[in-house]
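Heads up, one of the protein chains got dropped from this complex, but the rest are sitting where they should.
Letters A, B and C name the chains as they come in the text, with residue numbers starting at 1 for each one.
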Amino acid sequence: MMKIINYLDHIDKRWIYLVLAIAVIFPFLFPIGCPMKITPPVSNMYNYINDSIPEGGVMLVSVDYDPSTMAELHPMGKALITHCFSKNIRVFLMGLYPPGVGLAQDMISNTLEEWNKSNPDNIKILGNDISLFAFVPGVSVVILKMGEDIRGTFNTDAYGNDLDSLPIMAGVNTYNDIDYMVDLAGSSVILSWIIYANGRYNQKMGIGTTAVSMAEYYAYLNSGQANGMLGGLKGAAEYEALLIKNNVSQDRNQASIGMDAQSSGHLTYIIFIIVGNIIYFIKRKKEK
Amino acid sequence: MIKGKGIPLAISFLTGTIIIIAFFIPHAPFGSFEEISLRWYSIIAGFTMLLGVDSLLRLHTNKIKRKENHWAYSIVLLFGFLLIVIVGIISTIRYGNAFLTGSGFMYMYDNMIIPLQSTMFSLLAFFIASAAYRAFRARNFDATLLLITAIIVMFGRVPISEMISPKIPIFTEWIMSVPQMAAKRGIIIGIALGAIGVSLRIILGIERSYLS
Amino acid sequence: MKRHLLLFLCMISISVFSQELIDSTNVALIDTAITEMQHSGIVLNVCDTPNDDGTSITIKWDINDSLKGYLMDIHRIHGECDTAIALDMNPEKGIHTDNMVHGGTNYMYYALFKKDDIVKKTDNSLPVKAIGQWFNKERFDSFIVLLLIAGAFAWFIYLAKKGKSFYIRKIAGLDAVEEAVGRSTEMGKPIMYLLGIGYVTDIPTIAGLTILGRVAKKAAEYDTRIMVPSYDPVVMTTAQEVVKEAFTEAGRPDAYRKEDTMYITQDQFGYAAGVDGMMMREKPGAIFLQGLFFAESLILAETGYSIGAIQIAGTTETAQLPFFVAACDYTLIGEEMMAASVYLEREPLMLGSIVAEDLIKIIIVFVLIIGFILGLLGHGFKIGFFTDMFEWLVRII
Partner (left out) sequence: MAISTSIWIWIAALLTLSIYSFLYKDNPFYKFSEKILVGISIGYTVSIYFHNTIIAKVWNPLVHDHNFLVIVPLILGLLMFSRLFKGKAYLSRIPIAFVVGTGCGMSIPSSFENLFKQVQGTMPQVFTIGNIIILIGVLSTLIYFFFSVEHKGIIGKVTRVGITFIMIGFGAAFGATIMARISLFIGRIQFLLGDWLGIIS
C-alpha cells in the first residue's frame, strides 16, 4: 500500500500532463454532447437581437480582447455575427486595441466563408452586410467620439476604404443609428462602454466576457445598464445552442464542443486535487 | 546636492500634490495639469520599458559575441525583433499605418504572436494540473475552505453538474455573486486605502526606497 | 481625468469637424431660405457648463413629442458671426455642450428643427458667457474625504513625532520572516527574493522593495546569502542599492555580493523559466515572492513547493492570490502587503500612517452600518423619512 502511495507521490509530472491532454482532446474526437441549460442573461441577449432589431437594422460588436482570452470570446463573436446574418442585420465590428482589430478580421473572414458556403441563396458581402472600422487609438475617447460622429471618428474601414463609399454605412452616423451593441472583452474596458456609450448616449448594450470577469458585471445586469451577458465558453455554448434550437445553424459549433472538453478538463482537475490530498493525508498520518 | 535624494523627493512631492490639487480645480491653468502630466507620464514610463528592451537586446548580443551557451537562440531572438520592426516600417510606408488589416505587420501579429502567446498561456493549464496534484494541499482550515470552494465552482460551471442536480449551478452562481463579491469588495476597499496610504507616504517622503 | 481627456478630444473633433462643415452649413441656410420658416415652441436654455475650466457652454431644451422624427442643428451667434456647432442631431438627447468657446465672451444660440422640407426655428437664446470655476463642486465629497484622510495622517504623524507609540497587530507571514531566514541559515542554503514582473513605478513593486530591505538586513545578521533575480533593469539596480544599504546597516558591508542581485530577462515566461532553473540549482531554503505577479506566479510557487522551501508570498493581484494561498506557507493579502514594510520597520511616522488608514476604515464601517439601518427602516419598513435619508446618503457617496 505504502509503496503505491509513495509511487503516486513522486509520479513524473509528465503523466499528469498526459492525463489532462487526453481528457481534453477526447471529447473532440468522440463528442459527448452534454445537454445545455440556457441561463437568463444569454436568452435575454438572444431574444433582444432576434425580436427587437428590425430587418436591415444595425448591430455593433467591439472586439476588445487579445489572444490570451480569445478561446472564450471568439466563439461569442462568431455566434453573434451568424445570428445577425440570419436576421439580415448589418454588423459593424471594431477594436479599441490593435490586437482586437486583427482578431475581428479573422472573425469576419471565418464567418463569411462559413455562411456563404451553407447559405448560397443569401450571400453576404464585406462592405454591404458586415464591416470593420479602422483602428484608432484613444479607447474611452473613441467611445465618446462615436456618440458625436462615427464617420469622423474612423474615416476608413480597416481595409483602407473610405467609410462614405460603403453601402453598409447608409444612415449610420451616431449611436442613435445603432440598434444594439455588444462589447466582447476580458478587461475593464467593458466599464468604459457602460459608462460612456450607455450612460451618456443611452446605447442599448450587452456584454460578452470571460468566465473570470463574469462576477464583476452581474451588478450592471441588475441595474439594467446592460440587458444580456455571455460569460465564458459556457455563455458562447448556450448562445450556439439557441441558434441550433431555432434552426439558424445546423451543426454543433466551436463553443458547444469546447464545453464537453471543458467539463472533462474540470473533472480531471478535481480528481487531481482530491487524489493529491488523499496522498498528503495518508503520508502525514504515517509520519505522525 | 544633485547626487542626493533631495531633488527627486521634491519632484515627487510637487508632482503628487499638484495633481491632487488640480483634481478639484477646473480653472486654468490647473484644469489641464492632469492631462499634461498624464501625457508626460506615458512618455517617460515608456522609456522604462525601452530601457528593459535595451537590456534584453544587449544581453543577447553579448551572448552572441562571447559565443556563450545556446548563443544561436539569441540570434533567433534578435532576428524576430528586427523582422517585425522592419516589416512594421515597410507597412507604415506602404499603407500609411502599420495597424491596417492586411499589412504585413498585422499578418505577423495574427499568425505568429497570437498562436504563440495563446499556446504559451495554455501551458499554464498543464502547470495548474501538476500543481493541483502536487502543491494544492488542505494544510489548514483556510486552504481547505479555498480548495472546497474551488472544486464546487469548477464543478458547477460545467453542464455535467446540471445532470446531477439543477441546484448545483444555481449554488455556484450564488457563491460568485454573494460571498465572492463580498470578499472582493472588502479586499478592494483595503487595497484602495492601502494605495492611498503608500501614495501619501511617498508624496510626503516618508517612503523612499524606490529612489535607491 | 476622463473629463479632461474628453474635453480635449471633443475640442479636436469639433475643430476638425466644424471646418469641414462650413460648406454644408451654407447649404442648410439656403434650405431655410427657400422653405417657409415655422416658429417652434421650443426654448433653448443656455448656461455656463459647471465645474469646468471656462471653455464650454451647455445648451438644454425640453424634449416633447412634437420633435419626433426631426433632426436638429444648433447655431452659435457671436457678433456678426453665425456658426453651426452641431448638425443633424437627434433632438431627443435634450442637451448639447459647445466646447469651442472662449471664456468671458458673450454668445447666443438658436436651433433649427428639420423634417423633410419643414424647418422650425427657435428664438435666439439669452446671451451667455463661459466662466472657469475655481472649485469642482461635483468633487466636494472627494474633497471632504481627502481632508479627512490628510487630517488623520497629519494628526497621527504629529502624535508619532511627539513620541506616542502605536500598536500594530501580528501579521503571521511577516513574523515568519525570522523563522524562514533562520531555517535557511541552519540548512546552509541561500534565500531567494523575487520582486515579480513590475517596474519600479508600480506600487506593489515599491512595497516589495521596502520589504526586501528588511529581509536583507535579517539575512545579513544571520550571514546568509540573499539572491534577487530581477525582471527589469531599473528594479535590479534599485534592489542592489537596497540590499547593499541593508548589509551596511547590519554592520556587514563586507558580506554584500553585488552579483547575487542579477538581471534575468524582461520576458514573462523567460523570467519564470530562468528563476525556475535557478531554484532547482541553488535549492534555496526560503523563497519570498513579494511584488507584482501575473500568470507566472503559479509556476514559481509550484517549483518552490517542490524543492521544499518555506515560501512567503504577497501581492495585490487578486487573481494570483489564490495560487499563492494554495501553494505557499504564508501569504500577504493586498493591503497586508502594503503595510508590511511598516510592520517590519516599525518606524513611528509610518506606524502613524497605518493608524490613519484604520481610522478611515472605521468611518467606512460606520457609514455602511448607518446606510444599512437607514435602508432597512426606509426601504424595508417603508418609512418615508428614512427612505429620504437613505437616498441622501447614497447620493452624497
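Following the convention adopted for this analysis, a residue touches a chain if its C-beta (ideal position, glycine included) is under 8 Å from a C-beta of that chain, and two chains touch if they have at least 3 such contacts.
This is a predicted model, so every value here is computed, not measured.
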* To do: Please identify which of the visible chains the hidden chain touches across the whole complex.
  => A, B, C
* For the full complex, which residue in B:Phe30, B:Phe99 or B:Tyr133 touches the chain that was left out? -> B:Phe99
* Residue, one of C:Leu67, C:Val177, C:Val228 or C:Ile354, that touches the chain absent here -> C:Ile354
* For chain B, residues in touch with the removed chain -> 2-3, 5, 7-9, 11-20, 23, 34, 36-51, 53-54, 56, 70, 73-74, 76-85, 88, 98-99, 105, 107-109, 111-126, 128, 142-143, 145-154, 157, 174-190, 192-193, 195-196, 198-200, 202-203, 210-211
* What residue numbers in chain A mark contact with the hidden partner chain? -> 14, 17, 24-25, 28-29, 68-72, 74, 98, 137, 210-212, 214-215, 219, 232-233, 251, 254, 257-258, 261-262, 265-266, 269
* Identify the residues of chain C touching the omitted chain, counting contacts across the whole complex. => 1, 141-142, 145-146, 166-171, 200-201, 203, 206, 233-234, 237, 265-267, 269-270, 273, 318-319, 321-323, 325-326, 333-336, 339, 343, 354-355, 357-358, 361, 364-365, 367-369, 371-372, 375-376, 379-380, 390, 393-394, 397
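The definition used in the following text is that only the chains that are shown with their structure count from here on.
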* Taking mean CA positions as centres, which chain lies farthest from chain C? -> A
* To do: Would you kindly tell me how far, in whole Å, the mean C-alpha position of chain C lies from that of chain B?
  => 14
* When the centre of a chain is set as the mean of its C-alpha atoms, what distance in Å lies between chain A and chain C? -> 28
* Asked: Roughly how far is chain A from chain B, going centre to centre by Cα mean, in whole Å?
  -> 22
* Asked: When you check chain A against every other chain, which residues touch at least two of them?
  -> none
* Asked: Could you say which residues in chain C touch two or more other chains, in rising order?
  -> 5
* Of all residues in chain B, those that touch chain C in their complex -> 20, 23-28, 30-32, 34-35, 38, 45, 48-49, 51-56, 59, 120-121, 124, 127-128, 130-131, 134-137, 142-143, 146-147, 150, 184, 187-191, 193-202, 204, 206-207, 209-210, 212
* Structure fact -> Within the complex, chain A is touched by chain B residues 95, 97, 99-102, 106, 109-110, 113-115, 117-118, 121, 125-126, 128-130, 132-134, 136-138, 147, 150-151, 154-155, 157-160, 162-163, 166, 169, 176-177, 180-181, 184
* Structure fact -> Per the touch rule, the chain C residues reaching chain B in their complex are 1, 4-5, 8, 51-54, 132-136, 139, 142-143, 146, 149-150, 153, 157, 199-201, 203, 206-207, 209-210, 213, 231-234, 238, 241-242, 245, 263, 265-267, 269, 295, 298-299, 301-302, 305-306, 316, 318, 322-323, 325-327, 333-335, 337-339, 341, 347, 349-350, 353-354, 356-357, 360-361, 364
